[in-house]
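Every protein chain but one is kept in place in this view of the complex.
Naming follows writing order (A, B and C), and every chain is counted from residue 1.
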């Protein structure tokens, strides 16, 4: 939890040669991979990964993404992905991302929204699944 | 040009096995590839591709993307990408995308914004480059 | 079937911008995607795709790949993938690939080997599955 009471996880990614394009910079679509890397790091630290959802009978597919690109990244750089959980009352998982370069300048920001779908019938859950409600209570994000 | 006076290009993409993920559906980040496929098809038809920009001394990096996912795509399906040029007075290239499945249902919508950067000094152009102004005039999107 | 009695399918691939790397050429690992494109085109023409295998209770995972790179491909080029079925007595699917550029020069050659695994218990089939034996008989590659 950061100074604003927000759940944030910081994760380093080393830029791969194969993530660059003919302009010599990271191809824009790869930022969604860095977001996933950040989200995974968040999931590992706060026990709310794809695998946790799966064990409880849910998938958490992405339904919305946004990326805003301020600067570029090139091969050999190490970027920092800050992944912040955005608390919402709806049956959604919302994360905000801040990618910084080694000079601590903001390279890219973005957001993803995930929903909970039942693994059995592939329907979208309109209410918070119990396992996720319990997770929020445990994190102090929801009253028991 | 469609019935609304908009420049729209339709392009088919066959879903590759390697574009799916462990949920059996196209991984969300791959939609930015389909958008690029659509944008490229647009560029080929209306002569406004990365290569056209390059010949005129410009790169057109993506500075913003959004995706909205309504349905999923699986391996073996053929999707249709409709790429619409969004006319704007600013020195930007804006495209809107509509991806439909074989049943003509909307799978994903989205938008990308590109700016013009000078290949020599990598600075962003704040005014419309001449080659692009001429392109707009030629398409009837700007008065000569 | 070509003049040598071999099953060969020719497939065109347009080189995507996002398949290039910082050297301005297609990143070597993407050739395995082009091989998959070729293999899929073969499968569609000769009805022996992943989906055909799946319907018969089998997966056909890749167990071996080789690529040999002679020339490079850049964004905007259209390459031709020739996919040749290599007949073998073993319970394997072997394909050879020849990728040519627009000048008909050989850019890359390679080979993939697939085995048949039972979807139920994930075991590898040591003998030719019936559906594949029938396919070979139908293609004149095996006596009934």
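Going forward, contacts are C-beta pairs under 8 Å (C-beta built on N, C-alpha and C of every residue); 3 or more make two chains touch, one makes a residue touch a chain.
Everything numeric in this text was worked out from a predicted model, so none of it was measured.
The hidden chain, counted over the whole complex, makes contact with A, B, C. Seen from subunit C, the chain kept out of the figure touches residues 23, 25, 28-30, 32-33, 36, 59, 61-70, 72. Residue positions on subunit A in contact with the hidden chain: 14, 16-18, 33, 36-37, 40, 49-51, 75-76, in rising order. Taking the whole complex into account, subunit B touches the unshown chain at residues 17-18, 20-22, 24-25, 27, 29, 74-75.
Just so we're on the same page, only the chains that are shown with their structure count from here on.
A straight line joining the Cα centres of subunit A and subunit B is 25 Å long.
Counting partner chains per residue, subunit B has residues 33, 36 touching two or more of them.
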